[in-house]
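Left out: one protein chain. Kept in place: all the others.
Chain naming follows the written order as A, B and C, and within any one chain the residues start at number 1.
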Amino acid sequence: MTVSVHYFARLREELGRQEEQAELPGDSLTVAELWQHLHQQPPPARLMAAVNQEQAGLDTPVRDGDEVAYFPPVTGG
Amino acid sequence: MTVSVHYFARLREELGRQEEQAELPGDSLTVAELWQHLHQQPPPARLMAAVNQEQAGLDTPVRDGDEVAYFPPVTGG
Amino acid sequence: MSVTVEIHPDDFDPWASVQQAEQAIPAQARGAASVFVGRMRDFNEDETVTGLFLEHYPGMTERELERIVAEAEARWPLLGCHVAHRVGEVRPGDALVLVATWSAHRVAARDACSHILERLKHEAPFWKRERLADGSDRWVEQNTPGT
Partner (left out) sequence: MSVTVEIHPDDFDPWASVQQAEQAIPAQARGAASVFVGRMRDFNEDETVTGLFLEHYPGMTERELERIVAEAEARWPLLGCHVAHRVGEVRPGDALVLVATWSAHRVAARDACSHILERLKHEAPFWKRERLADGSDRWVEQNTPGT
């Protein structure tokens, strides 16, 4: 399966990238497992995520073709 | 003593007057006593009053030259 | 601290009024603005209201509004307050009341705005007389509760 992964704000700067395409074995994994696969460590504390532009938890499933985003706590307003 | 008395809203319409000058014996009386003197009955329920354009109670003293106003509950906003 | 109190005998544009009042607040400090605008609706207590006459007590009205604003200033860290109120013959849709507060902090601005509005409704000398669809008039006896 293939998913597109987006990073925002401090996370984008620290990782040095804004977007990547990830090729993964199997046909589903969780938001947390995707992070582990990409970064070889568990998700950091206070990580926020979205799947297909909707708020997601670490347990939210990710499937082929999904758009996944990781970001720090939001600070708008 | 002389005081000017103003009426507003429903009270003004019911009494058929907006303003009157009152000549009174003595040199002080209360807002309630002034009403009794002018209308020969106690103040009605929920009557509001002001002395010299400041909120007043039924016990507030009225003196020579004061501007006294009587009105129903306010309904602005 | 910028305080302005306005009584409008004719229809006024509340947003233009806020925009103008805001010019007096230092731009780099204001942070948060909270605004309430009340307009005349065409219904009240299930009868059709076609017009409104707003009576006030000239002189005392301005003093009461200034007193209410001063009370809010003493309680919250405000940078400015702007209060405007319509009087006279009002048509449906016209603005009746405007309360705007500025603060460095959003909670102060919001709470002060609510407080001023509620005080104004219960203490400032304004009285509404409604004109109904059948041509009759009635004085509004009391305001709807704010909470």
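Basically, contacts are C-beta pairs under 8 Å (C-beta built on N, C-alpha and C of every residue); 3 or more make two chains touch, one makes a residue touch a chain.
None of the values given here were measured: they were computed from a predicted structure.
Trainee: Relative to the complete complex, which of the depicted chains are touched by the chain excluded from display?
Mentor: Counted over the whole complex, the chain not pictured touches A, C.
Trainee: Return the single residue from C:Val5, C:Val18, C:Leu54 or C:Ala124 that touches the missing chain.
Mentor: C:Val18
Trainee: Mind listing the subunit A residues that contact the chain we can't see here?
Mentor: Touch set of subunit A with respect to the missing chain: 6, 8-10, 50, 53-55, 69, 71-77.
Trainee: What does the interface between subunit C and the hidden chain look like in terms of residue numbers?
Mentor: 13-16, 18-19, 22, 27-39, 41-43, 92-93, 104-107, 109-110, 114, 117, 144, 146-147
One rule holds in what follows: only the chains that are shown with their structure count from here on.
Trainee: Roughly how far is subunit B from subunit C, centre to centre by C-alpha average, rounded to an integer in Å?
Mentor: Spacing between the chain centres: roughly 26 Å.
Trainee: Between subunit A and subunit B, what is the separation of their C-alpha centroids in Å?
Mentor: Result: the chain centres lie 72 Å from each other.
Trainee: Among the residues of subunit C, which are close enough to touch at least two other chains?
Mentor: none
Trainee: If a residue has to touch 2 or more other chains to count, which residues of subunit B qualify?
Mentor: Where subunit B is concerned, no single residue meets two or more other chains.
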